[in-house]
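Remarks on the structure that follows.
With one protein chain withheld, the remaining protein chains of the complex are depicted in position.
Lettered A and B in written order, each chain numbered from 1.
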Amino acid sequence: MTDDLLLALPLLLPLAAAVTVMLTRGLPRLHGPLNVACMAALAAVGAALLARVHDGAVLVTFLGGWRAPFGIPLVADALSVTMVLVTALVAGCVCLYALVDVPPRQALVYHAVTPVLVASANGAFLTGDLFNLYVWFEVMLMSSFVLMALGGEAPQVRGTVKYMATNLVSSTLFLAGVGLLYGLTGTLNMAELAARVPALGQPALVSVVAVLFVVAFGTKAAVFPLFSWLPASYPTPPVATTALFAGLLTKVAVYALLRTFTLIFVHDVGFTHGALLWIAGLTMVTGVLGAVAQDEVRRLLSFHIVSQIGYMVMGLALLSPLALLGAIFFTIHNILAKTNLFLIGGVMARLGGSFELKRLGGFYRAQPLLAGLFLVPALALAGVPPLSGFWGKLLLARAGLEAAEYAIVAASLAVGLLTLYSMMKIWSQAVLPAAADPARPPAGPVPRAQLAAIGVLAASTLALSALAWPVCVVLGRAAEGLLAPTAYIEAVLRA
Amino acid sequence: MEVVLAYVVGALVTLAVLLLLRRSLVSVVVGLLVLGNAVNLLIMTMGRLTRAAPPLVEAGAVLPEEPFANPLPQAFVLTAIVINFGLLAFSLVLTASARAIAGTVDPHELVGPEDTPPARVGGAA
Partner (left out) sequence: MTPPVSIVLHTTTRFVVPIMLLFSLFLLLRGHNAPGGGFGGALVAVAAYALYAIGSGWRQAHVALRRSPETIGAAGLAIMLVSAALALLAGRPAFAALRQDARVPGLADLDLATPALFDVGVYLAVFGSMITVVLALIHRARVMTE
């Protein structure tokens, strides 16, 4: 397959699936399996791309055939391809779960919009142009609006209003930053920006733009103090939607931070990345404190999303090969574990009739297999060895010690303990004890598709834990490529 | 001219912030619209204001006639307008839904009480 085709498929495949769903309204039974098949094909494309770039190579294609600096490049390096692959895996599992979870009245819109969300995330991962990145973010925002408001219950409308207002303002700030950067440099091609920004000789002005980007991406990634929209809106939609959001949306913003703050905004690392380190620490701590105080599964997990974004930003802020490796590894681990926890939470709530910890219970007795599967992502999230979260935190802590940033290392370890505490809270309140409401008739068996989705994600977490070393070798090259982006720049400008 | 436009952008952003802070979802949506337009104007200004011909290629020619305006900021702004337009349409429908479901467009009444009973699943007691 040519590079042109291979790079375009992560966008075209899901969009084609979405169009097919919309045009075959009369065949609703086909939609779910179609999306699962599409995500499987997408994972195959991701694997094919990874086979090409795992050694540090960079693939480029220009949409419309216009070369840099005019055309919009799609760039695949080890980082972006890994994200595409993980996205396909997670979205496939969520689509599998959604086969039996989405009410028939909402199914058409759900199945039509979910692939669009995936396509826009892939676009954000692959694009090499800042304005195009803005466009993909907006497409993602629009499809997430539709998914979040789907169903139209009062709490959902409330959540969507918060989500909409905050995210639209942050998008506009992003656009303002893009506009200012264009005025300063005359280009929005990321590779060309990387070459031109240092030559500009105006670090103060670039810092202003960098702050706009931190605020914009920071809001979308839900970092301290810009995260309050997330716990307010994520718990409201159906689980099949929240799980996808939890795994994907904030991480796209983290990816954007990783990309821009290694490629473009490295003119004054002491200021920008110093600020990011503070943000990282405060995000971890406030997020986990919020989580500890929660008694509802989805709200608890939502606060954990915030807390764990802190670890990823910490890796970026330390800006060493080891730290970036840790950040990327942690991001992948977190996408897999977090999505799975939401899916299991959904099953728990359906069996127990509530998302409240107090009302749950009896899960272990009713579903011993699922209770065991719950432990995999929960303990991985808490960073218990030898699971994937442990390796991610180990890499980050090691990088922090090497950089002599002892405070952040101490914070990250303490946050790990509190994470373990709140995971055990779910375990001891909702999983182990007898059912809170014994009169409640036992729910039917868990549908096989949902069991499969949870199993695949748990197996992925286990595989990531067991294969941590080879994965780190590939991701280490990705991290080195971020720190010394000559290959990226040359591939785009010389293509 | 750039200075004048810079003040216009500033005034629009001020107005937008004022609207965003008002206690009505309709005002918030209008505020987002104004904010989007302020940023569009900012991009236009950052792309340099010139008195030049439109960047259109005449039939048979390869390049447009010099001096021509920079087409990129125009393309950016056009795209941003399109996106803003779509998001605005959605926000309006959402506002109408909020009005129809919750009976109010006051964000405080709408999103204020955090202690709303959480949604039950499967008809629990």
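FYI, contacts are C-beta pairs under 8 Å (C-beta built on N, C-alpha and C of every residue); 3 or more make two chains touch, one makes a residue touch a chain.
These numbers come from a predicted model, not from an experiment.
Trainee: Of the chains that are displayed, which are in contact with the missing one across the whole complex?
Mentor: A, B
Trainee: Can you tell me which of A:L5, A:A293 or A:A414 touches the chain that was removed from the display?
Mentor: Candidates A:L5, A:A293 or A:A414; residue touching the omitted chain: A:L5.
Trainee: For a quick check of understanding: of A:A16, A:A57 or A:M424, which residue touches the chain that isn't displayed?
Mentor: Of these options, the touching residue for the absent chain is A:A16.
Trainee: Extract the touching residues of subunit A with respect to the undisplayed chain.
Mentor: 2, 4-5, 8, 11-12, 15-16, 18-19, 22-23, 25, 61-65, 112
Trainee: List every residue of subunit B that touches the chain not included in the displayed model.
Mentor: 56, 82, 86, 89-90, 92-93, 96-97, 99-100
Throughout what follows, only the chains that are shown with their structure count from here on.
Trainee: For subunit A versus subunit B, what separation do you get between their C-alpha means, in angstrom?
Mentor: Centres of subunit A and subunit B (C-alpha means) sit 26 Å apart.
Trainee: Can you check the complex and tell me which residues of subunit B touch subunit A?
Mentor: By the definition above, subunit B touches subunit A via 20, 25, 28, 32, 35-36, 39, 42-43, 45-48, 72-73, 76, 79-80, 83, 86-87, 90-91, 94, 97-98, 101-102, 107, 110-111, 114, 116, 118-125.
Trainee: Along subunit A, where are the residues that touch subunit B in the complex?
Mentor: Per the touch definition, subunit A meets subunit B at residues 131, 134-135, 138, 141-142, 145-146, 149, 152-155, 157-158, 160-162, 164-165, 168-169, 172, 175-176, 178-180, 182-183, 188, 232, 235-236, 296, 299, 349-350, 352-356, 359, 437, 440, 443.
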